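With one protein chain held back, the other chains of the complex are shown just where they sit.
Moving on, here comes chain A:
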Amino acid sequence: MWKQIGGREAGQIRPNSFSNRVKSNRVSSLQLSNYKDIVSPHRGAVNSLQVDLTEGRYLLSGASDASVAVYDVQRATDYEGGGLIAKHKSIVVVDKQHEQGHKYAVSSAIWYPIDTGLFITGSYDHYVKVWDTNSTQVVMNFKMPGKVYRTAMSSLATSHMLIAAGTEDVQVRLCDIASGAFAHTLSGHRDGIMTVEWSTSSEWVLVTGGCDGAIRFWDIRRAGCFRVLDQSQSQLGRRPPLLERSALNKVSMSKSSSVGQNLSAKLRPQQRKSTNGNGIKQSPIGRIPAKASARQRLHPGMLSGQDRATAHYGAVTGLKITDDGMYLLSAGSDSRIRLWDVQSGCNTLVNFETARLQTSKAIQIATSQDPALVFVPCMTAVKAFDVWSGKTRMAFRGHYEYVNCCWFSSQDQELYTGGSDRKILVWSPSRLISDESDGESMKDQDNWSD
């Protein structure tokens, strides 16, 4: 530690790498925090957690008892145990008593990405609501055709204010906060949509995972989805360096043509429409020649609706795009986690050592950037896997029932987890030795009487 600081002082270590080193050090020592308690007001399973993206200070949680709460994770409301334990009580609570509150379980609660003045909740009572944080009043109301499983807003968006909502219904709806209406209805899934996720590299790209096991990529400027992930399409390991890629592309090209699938999207950037059109023309011929005439009338973008490729056996329960927007992690009810290369749309065949995943509910996955870790709720524990190797790095056991969601705050290097046991736990790096030794040594010692 001191050596690194010395190196930084001397200019041997670049600021970026220095901070990364410190961060990764801290992340590797994550453990259940004894000095930070979040006092959950929820009386049901915590379904969703998010720390705001602007300040990294306010934690938003949504729970099955139709309540939503906001906590300040930086400043504690009161202390306990001689100042040893900081209690973070909720500063805003919206529950059933609230006249505009949700009736049924809140499945998803997210911050408005630009500031903390708004937050959006989706609930099993078919509504997506936009709340003013300061007045805790509903600003906007979207009625959905079914239970809302997940909502998402793009963190990069500068030109739109769309809430993507995954519901029981087969269509993904984009709710426009600016107009208060549905801007898009994206159809293609054959079953309810469990999870939605905006790309972190392009503000137009949306990824959705459905109960039919498909993961679809949508470009909201165009009709239809432009890519369906197929678990059988795979590449080994990380994306090969640029030089080797051309060679590899040829191989996959020939493969794809033989299979007769729409693989063009993964071969070339999606902006290049001409090649895309080629692929579309190719694929149907091999597959369903009898219905060729009917297909001719379909819009080229809608053709992907015919694609029944699956990313998971069973439902896709969780999606997370890494911070650089290059990889997609997906969790399914087949207890698998897959790492997809967004660029190529291939399954990278990383074997994550999950034992079991919760199958009935959508789960929320978190990633950390620098030691590339993915935090996945595995039944009652949260496991941290190495993204590239799939090895279990850490296991966080603390919840007494299933864990539903987790959020990694990269600013504080803290992990927040929420479970069906109504608790929100904070996992933080162990404190520096200097501040640890004062309180604990007083009481927590060996006490041998004989």
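Following the convention adopted for this analysis, contacts are C-beta pairs under 8 Å (C-beta built on N, C-alpha and C of every residue); 3 or more make two chains touch, one makes a residue touch a chain; residues count from 1.
Assume contacts and distances are computed from a predicted model.
**Student:** Suppose you had to identify the omitted chain by its UniProt name; would it be "UV-stimulated scaffold protein A C-terminal domain-containing protein", "NAD(P)-binding domain-containing protein", "Small ribosomal subunit protein uS9m" or "S-adenosyl-L-methionine-dependent methyltransferase"?
**Tutor:** In UniProt, the chain excluded from the picture bears the name "UV-stimulated scaffold protein A C-terminal domain-containing protein".
**Student:** I'm checking contacts with the chain that's been left out. Which of A:V22, A:L53, A:I85 or A:I114 qualifies?
**Tutor:** The single option touching the absent chain is A:I85.
**Student:** Please pick, from A:H184, A:R338, A:K383 or A:R422, the residue that touches the omitted chain in the full complex.
**Tutor:** In the complete complex, the chain left out is touched by residue A:R422.
**Student:** Identify the residues of chain A touching the omitted chain, counting contacts across the whole complex.
**Tutor:** 32-34, 37, 81-82, 84-85, 380, 397-400, 421-423, 425, 440, 443-450
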